[in-house]
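One structure is given below, encoded as structure tokens.
With one protein chain removed, the remaining protein chains of the complex are shown where they sit.
A and B are the chain letters, set down in written order, and residue numbers restart from 1 in every chain.
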Amino acid sequence: MAADPRFHPQAGPQTLAAILAASGATSTGDPARRFRGVAPLQEAGPEEVSFLDNRRYLPALKASRAGAVVLSEAMAADAPEGCLPLLSAAPYLAFARIAALFHPNPTPRPGIHPSAVVAADARIGEGTEIGPLAVIGAGAEIGPGCLIGPHAVVGDGVVLGAGCRILAHASISHALCGARVTLHPGARVGQEGYGFAVAPDGRFETMPQLGIVRLMDDVEIGANACVDRGSQSDTVLGPGTRLDNLVQIGHNVQTGRGCVIVAQAGISGSTTLGNFVTVAAQAGLTGHLTVGDKARIGAQSGVMNDIPAGQDVFGSPSLPVKEAFRAIATLRRLAEKTRGEKR
Amino acid sequence: MAADPRFHPQAGPQTLAAILAASGATSTGDPARRFRGVAPLQEAGPEEVSFLDNRRYLPALKASRAGAVVLSEAMAADAPEGCLPLLSAAPYLAFARIAALFHPNPTPRPGIHPSAVVAADARIGEGTEIGPLAVIGAGAEIGPGCLIGPHAVVGDGVVLGAGCRILAHASISHALCGARVTLHPGARVGQEGYGFAVAPDGRFETMPQLGIVRLMDDVEIGANACVDRGSQSDTVLGPGTRLDNLVQIGHNVQTGRGCVIVAQAGISGSTTLGNFVTVAAQAGLTGHLTVGDKARIGAQSGVMNDIPAGQDVFGSPSLPVKEAFRAIATLRRLAEKTRGEKR
Partner (left out) sequence: MAADPRFHPQAGPQTLAAILAASGATSTGDPARRFRGVAPLQEAGPEEVSFLDNRRYLPALKASRAGAVVLSEAMAADAPEGCLPLLSAAPYLAFARIAALFHPNPTPRPGIHPSAVVAADARIGEGTEIGPLAVIGAGAEIGPGCLIGPHAVVGDGVVLGAGCRILAHASISHALCGARVTLHPGARVGQEGYGFAVAPDGRFETMPQLGIVRLMDDVEIGANACVDRGSQSDTVLGPGTRLDNLVQIGHNVQTGRGCVIVAQAGISGSTTLGNFVTVAAQAGLTGHLTVGDKARIGAQSGVMNDIPAGQDVFGSPSLPVKEAFRAIATLRRLAEKTRGEKR
């Protein structure tokens, strides 16, 4: 299936030369040969580029009608006749770049939609698009080349760097953002965190949440995900950190560079992640923990203790991954034994 | 408690004849007798219809002042004097139809609110209501009899069949929908999925998400739930599939007919569900799995393997439900033994 032109920008055809330049792949083909787009192996035709990065799909490669395929040198010999190998040490990355060449992100259409509500003293960068019914608060500063989607709300004083995208219905307040930050639809950034004291009569009194949110360059926040502002210190997501949909980030959480936090995971207040930490889907971390660089937390894990750098954990409560699976296997074996027993 | 007329449309009184026709129930009562509405057994009065589908509530039936009660033939003898039995083999379904007779869904008030922002080339079907501050994108096609709520955003090129409801603050892009599709408030459909390649310097580069979302007839998406569009293939929810609130559906997920996915459950990318699969609350499935028809996945389960048709699973990681409960019982027994022991 080629990308539907009703929904995806088309920037083809492209020459092989342009494809190789964009992707870093190499090929012996004619640099002037033209391709129309990208498609999966099973569906690609002679004018389309496909890719393979898993031996499991070698049969699909052998049957493919694709005009060209990105793959590693080790698999090049398996490309069928008529299918030009584009060699790359990182085929998935190379293919991502080729797909982006044919289907670049929509560029902002500079200007402010007449239905948007923009404060008189907000500063809007060159080339930025403010969509219909967006709201830009007093003193906000929006960098150049940003895309502010329909119904997005940028609060008073918020700063966005160049090339940010605040998409439909997202809201951001109490926040300073670097360049190329993306809030997907319905993301919530900067609202009050969950903190309160108990009065003698049992009533809750809100602890004022006096920090902000800092989103570094290239941070992405998934649809309907939430990032609360700090209570006294700030909530900080490091460069390139990506949150999937429906993730919860409590107040004062800090992450390093390139953390990956998958759908419906949650991180409680004041926990700190190092660089390149992975938190898989539906996992949860309690508050005030420290997680080291490159640690990986398995899906649905419940983390109640610090995790050293490089450690993988699993389970609820979580254990180092080998211990967790040993416990699971032990229990299954014991349960199996009881099968024939009277109880 | 009768339904509060400030919030719920009232279409009563209704005759017994109309009630029986709508519900398929049978009764020996006077077809011309009139009822005013529906109410639970404990609260219904002589002009109201109630229902019973669980023997547990027989005492409430016996004490009820309801004018009529929908129930199975087996329980009819327990209806107190003055309470007319309406017999049905499926009392819950019959009652749903009677309740809908008295309190039909609000019908669209045809027209476009002056504050809505509708692209010049969007096509709007007859009898469709476009609510205040809704945004309809370029080339969108909205079928007849649709209700587009306040602040809803329908993206460029999106197609909606007849009788769809896109409620307050919901957003939909990159999508083709059948008839009678409902997006509850804040639902997100069609946004970019979570996919990226890692560059040699550790930075993430987005894999362009070039598919769309296809929602078949009668699909419902709960409040603040998320359905990402496909990366290369499409994300597809089969006819009648219903998602509860805060559910996450990753890119390229496909479901069959009539799947039930309960609140806060999540399905990772490229997993396929058959027909009539149930995923209970807070359960999670990893990616690239296949789940057979009528399989049922228990609450909070974590599924990492394919599930054959008709199998029930439970636990994290999940097991067939009997094995899961055997393991739970085994562990509890072993733990109990250690109670008196020194450790």
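We adopt the following convention: a residue touches a chain if its C-beta (ideal position, glycine included) is under 8 Å from a C-beta of that chain, and two chains touch if they have at least 3 such contacts.
Note that the structure is a prediction, hence the values are computed from the model and not measured.
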Worksheet item: Which listed residue, A:Q14, A:T128, A:T278 or A:S316, touches the chain dropped from view?
Response: A:S316
Fill in: Contact partner of the left-out chain, one of B:A21, B:A100 or B:A119
B:A100
Fill in: Contact footprint on subunit A, counting only the chain that is left out
117, 133, 135, 139, 151, 153, 155-157, 169, 171, 173-174, 186, 188, 191-192, 194, 196-200, 202-208, 210-212, 224, 226, 228, 232-234, 246, 248, 250, 264, 266, 268, 282, 284, 286, 300, 302, 316-317, 319, 323, 326-327, 329-331, 333-334
Response to the item:
Touching the unshown chain, subunit B contributes residues 1, 3-4, 6-8, 38-40, 90, 92-93, 95-97, 99-100, 103, 105, 113, 115, 132-133, 150-151, 167-169, 184-186, 218, 222-224, 240, 242, 244-246, 257-258, 262-264, 276, 281-282, 299-300, 316, 328, 331-332, 334-335, 338-339, 343
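By our rule, only the chains that are shown with their structure count from here on.
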Worksheet item: Roughly how far is subunit A from subunit B, going centre to centre by Cα mean, in whole Å?
Response: 28
